[in-house]
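Structure first, then comments.
Missing here is one protein chain; the remaining ones are kept as they sit in the complex.
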Amino acid sequence: MALEAEEKTRVRRGTIVPMRGNEAVAYAVKLSRARVVAAYPITPQTIIVEKIDELISKGEMDAEMIHVESEHSALAATYGAAVGGVRAFTATSSHGLMYMYEVLWWVAGSRVPVVMAVVTRAIGAPWNIHVEHSDILSTRDTGWLVAMAENNQEALDLTVMMFRVTEDPRVYLPGIVGLDGFILSHTVEPVEVPDQELVDEFLPPRRQPYTIESGAPIAMGNIIPDEAFEEHRMDMHESMREARRVIEEAGREYGKLTGRDYSGLVECYKCSDADYLFVGIGSWMGDAKIAVDALREKGLRFGALRLRWIRPFPWDELREYGLEKKAVIVLDRSISFGYAGPVFLEVSSALEAKPSMVGVLAGVGGVDVNYEDIVKIAEHVVSLVEEKGRVYVPALWYHLGEFYPMKPGPLPTRKTPRHVNKLLEELWSKKS
Amino acid sequence: MYKLLREKSVEIRFHGRGGQGAVTAATLLVAAALNEGKWGQAIPSFGAERRGAHVLAFARVSEKPVPIHSQVRWPKIIVVLDPGLLLVEEERKRVLAGASSDTIVVANTPEPVDVGGVKLYYVDATRIARELGLVVAGWPVVNTSMLGALAKATGIVSIDSVLNAIKSYWPGRLGELNAEAAKRAYNETKLAQAEKITVTG
Amino acid sequence: MAFNIKALPKKNYIMPGNAACPGCPENIGLKFVSMALGEKATLVVPAGCTSVIQGLWPRQGTSMPVLNIVFAAAASAASGLSRALRIRGKDDIVVVWAGDGGTADIGLQALSGAAERGEDFIYICVDNEAYMNTGIQRSSLTPHGAWTTTTHRGNPGRKKPLPQIVAAHRVPYVATASIGYPWDFISKLKKAASIKGFKYIHLHAPCPVGWRFDPGLTVKIAQLAVETGAWILYEHENGKLKLNPPSNKLVDPSKRKPLEEYIKLQGRFRHLTDRDLEELKKEIEENWREITAILRAQGDL
Partner (left out) sequence: MRLSSRKPRKSLLPGDTALADSSPSRKDELVVEPGDHFYPLSIAAPGSMGRTGSWRIQRPVVDAEKCIGCYLCWLYCPDNTIIMREKAGPRGQDVASIDYEYCKGCGICANVCPVNAIEMVDESKFISQS
């Protein structure tokens, strides 16, 4: 009890500020004392870059901004700065992330800590600037830690935490903090901004395994024998697994300082006693919590398990909460075409498909999904399970209030308008 | 939390035209709510934001935080920044979408207009903005006036909180002017008499 | 400038037994870089021959720190690295060592960005006039008529004027150099190191494997390129152009050795038609005309 009281007194409240998710990330970067920021603007990430530049211009942040000409260069410059021995940050979305994809691998393989924010957005064609998780989930295999915020507070807290976790000698891998485009990036909500002293206490001076600078004739990344390459990959894998312990420690300590505990790789909302479980990532899992309460009022014992971390993967937590459920509903905001949502594939393998499992695809390209929609999804799955017993449905689209199994049967997709087709036919017949 | 959402939270939808400051209005509302120890959230316009286009913003004010980020589909309060949005049938439909019998519309209009039987509070915010010289690039900026009207009509935040939020958002003369607009609108906001309204299907 | 070979540092900056082909011009060039800049040089190397030349982990074949990086990102990684080192109060000379592909083609965007921002490092394009690392495919710096494995009938295009393109960014220092003229290259490196901002040196580097000549002739062919006027040694310092010896004496075409002396030693030009040879000569003549026009405008000719 005495210890608890002592811990409580350590909690130091910050300043509550209404701000957009992107601003929350910018303040986190400032509080983390990043010294180099290199980024290329892309909707909906832009505000992060603008805000950081504003903070630097006003003299509130001691950092240099490198105004690079592309995302490829943004991550490369951020990486160069990190290798040179300073805390460095970048941010992007969608096509920007696709453009820097090869650099992601290079950074992770070199084991130098770098932090990046990914403001999730659909990838074209056609153009769509709204939320989808295809971009962030494509980083899954690159060797970066990947965390996903549910709200703006978490976007700030996870960014500060990410610097600490990535710079821990047990980890030394780069990290991505994801936040949903517009839904968080542009939404204003109260965010408690911790004091600088608190962050300084939480985040030790920068640590990294080596630097590239004069006086040390080492080469990073020259050709390596195949066997050594494989061992290098094995070591990255071990470090990623080790990262979960580091996250738990850092999250607990952050909780002691701020009152906001992030020791869990997942956030569990009423999932212990639940018969049914929602699993998913990102902001809509907040709506899923409301849906859980609404469903419980109707006598259906639901719970919601949000994966706060995608890498390292919360295998143990998923199994602890998910294995014994009647059914697990995985909400996916992106699809691996022809199969299922990426989160479903991950969760399904962890649960060995023991419970009934339904992968629901929804909200792709910014389509609004709220708690009522999630209640509808739940009721549909419950009736499915009651009717058929154990089910395994990798991909069930929920689109504008209706359900569409991927097979059999037609999907409600629009076709090319007739006048466009006609024009195409005309052009084609002229050619031939 | 579902109970909290239904009973202790208010969902608000702002309708304006690009450039009128609907998003800023929603943001200031959050600051005002926070000022009173409440929780608030402002979600900006979804879609291409172009000057003059019909723009939506959403806000939630709640006694305690609500973990929700979806759009507002069933608003308890609808704030209309541009009178024209209630005159064109197609736009009026969008404004009133999801409204129920206990919804309140707070509109910028010199005279009461037909809002399909929903309770209407109105104020001539355009006139107030012009009188105070709150005109940017030829456009009267009515968002702060409408916050004053919102405070009067619904009481979800006090006029003092609105004024504080405005003054800290724009320190100096601009803040004073906008605060004056909010105050005037607060005083001039009227409840439309029921008999004046023609209820349509 | 008097050049005393014996005064050069004796330290082995290039490690014997690295993975360069016999007679490799890149090894020669790297050796001069380290002789000129000593312990302060920190290399950033994009994909290319030098990625391989370093040899196999856990050893590396140069005595300089090397940050290897993906193909298109040398100039941007160097931007970040040099900023960080400056922030930390270090006086390292960050040097990008990139091939013609990494510079003129896939890396051009990052190069242009870094030049425009005025990043503080030296960018060296080691130009062996084709993608040698992947097996002699054409690049935009392959000269007209040259055979490569993707231009079997000779390169139809002509060499991209890269030093001029970089100079158009109004950077403080742009120079050309050749591995056949170490005194010139070393003094240019030293000058570049003394200037703050973005410096660019375009180093001509004949490749025995890709150009099809005897590896013992690397230096000789490099010198012939300059003596015939095919490669011109000059520097742009703060917008002012200056020819360097021996190119300064070759403004008069009659002072130049015949181009054929340079061409005939290289298998890549074996099938050159008379028309192609004329085209190549025209291209070289245009380069000279451009330079002399600038010199005249400056009042230096």
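The chains carry the letters A, B and C, assigned in the order they are written, with residues numbered from 1 in each.
We adopt the following convention: contacts are C-beta pairs under 8 Å (C-beta built on N, C-alpha and C of every residue); 3 or more make two chains touch, one makes a residue touch a chain.
These figures come from a predicted structure and were not determined experimentally.
**Student:** Taking the entire complex into account, which one of B:His54, B:Lys76 or B:Arg92 touches the absent chain?
**Tutor:** Hidden-chain contact among the options goes to B:Lys76.
**Student:** Touching the absent chain in the whole complex: find that residue among A:His67, A:His95, A:Arg140 or A:His232.
**Tutor:** A:His232
**Student:** Thinking of the whole complex, not just what is shown, which of C:Ile165, C:Ile195 or C:Leu217 touches the missing chain?
**Tutor:** Residue touching the absent chain, from the options given: C:Leu217.
**Student:** State which residues belonging to chain A touch the missing partner chain.
**Tutor:** Touching the missing chain: residues 15-20, 23, 27, 30, 33, 35, 51, 54, 58-62, 85-86, 109-111, 169-170, 172, 190, 193, 196-197, 200, 204-211, 217-222, 224, 228, 231-232, 235, 239.
**Student:** Just the residue numbers, please: which parts of chain C touch the chain that's not shown?
**Tutor:** That gives, for chain C, the contact residues 5-6, 8, 10, 12-25, 27-28, 31, 54-64, 87-89, 182, 208, 214-220.
One rule holds in what follows: only the chains that are shown with their structure count from here on.
**Student:** In whole angstrom, how far does the Cα centroid of chain A sit from the Cα centroid of chain C?
**Tutor:** Averaging C-alpha atoms per chain gives centres 44 Å apart.
**Student:** Go ahead and note the Å separation of the Cα centroids belonging to chain A and chain B.
**Tutor:** Going by mean C-alpha positions, chain A sits 33 Å from chain B.
**Student:** Quick check on chain B: which residues sit in contact with 2+ other chains?
**Tutor:** In chain B, nothing touches at least two other chains.
**Student:** Help me check something: in the complex, which residues belonging to chain A touch chain C?
**Tutor:** So the residues of chain A touching chain C come out as 35-36, 38, 64, 66-70, 72-74, 76-86, 88, 102-103, 106, 212-225, 228.
**Student:** Using the touch rule from the top, collect the residues of chain B that touch chain A in their complex.
**Tutor:** Residue positions touching the partner: 1-3, 5, 26-27, 30-31, 34, 39-44, 46, 65-71, 73.
**Student:** With touch defined as at the start, can you tell me which chain C residues reach chain A in the complex?
**Tutor:** 19, 39-42, 44, 51-52, 54-57, 60, 62-70, 72-73, 75-85, 87-88, 90, 92-93, 109-110, 112-113, 116-117
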